[in-house]
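Chains shown are a subset, placed as in the full complex.
By letter and in written order, the chains are A and B; residue numbering begins at 1 in each of them.
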Amino acid sequence: MPVVQIHFLEGRSYEQKKKLVSKVTEAICESLEVQPQQVRIILDEMPKTHYSIGGFLISERDPRPKS
Amino acid sequence: MPVVQIHFLEGRSYEQKKKLVSKVTEAICESLEVQPQQVRIILDEMPKTHYSIGGFLISERDPRPKS
């Protein structure tokens, strides 16, 4: 039954995303005692221009020009 | 008042998305007894590399190389 949504900053490799869903599914099965087939994960990659902490976009910490 | 968010795999046509929001709005109005104007729907298309079931990305079922 578990439905998971993970927001994280853009820039990870395909291999990292594969590892992410595999490891998180394992963690959920172990703690909630469900079967892997019951676990669905949605990955949401955020550009640095679309996430803020403390009122500043993460891209503000990044000198490159922003489109 | 109802606010709906629908996550689904990429690859549908514009016509299908038109039909989707029309039919879902109708279904909600009928069951919750609200007016169409009160129903807002957000569509989130997911690449196959961003959705997993059972610990595997959907793209893993797809032989094409992944960027």
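The rule is short, and it goes like this: a contact is a pair of C-beta atoms (placed from the backbone, for glycine too) under 8 Å apart; a residue touches a chain by one contact, two chains touch by 3 or more.
In this text, all values refer to a predicted model and were calculated from it rather than measured experimentally.
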Quick tally, homo complex: 2 in view, grand total of copies 6
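FYI, only the chains that are shown with their structure count from here on.
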Note: chain B sits from chain A at a C-alpha centroid distance in Å of 19
Interface with chain A, chain B side, in the complex: residues 7, 46, 49-57, 60, 66-67
Chain B partner, complex, touching residues on chain A are 14, 17-18, 21-22, 25-26, 35-37, 39-45
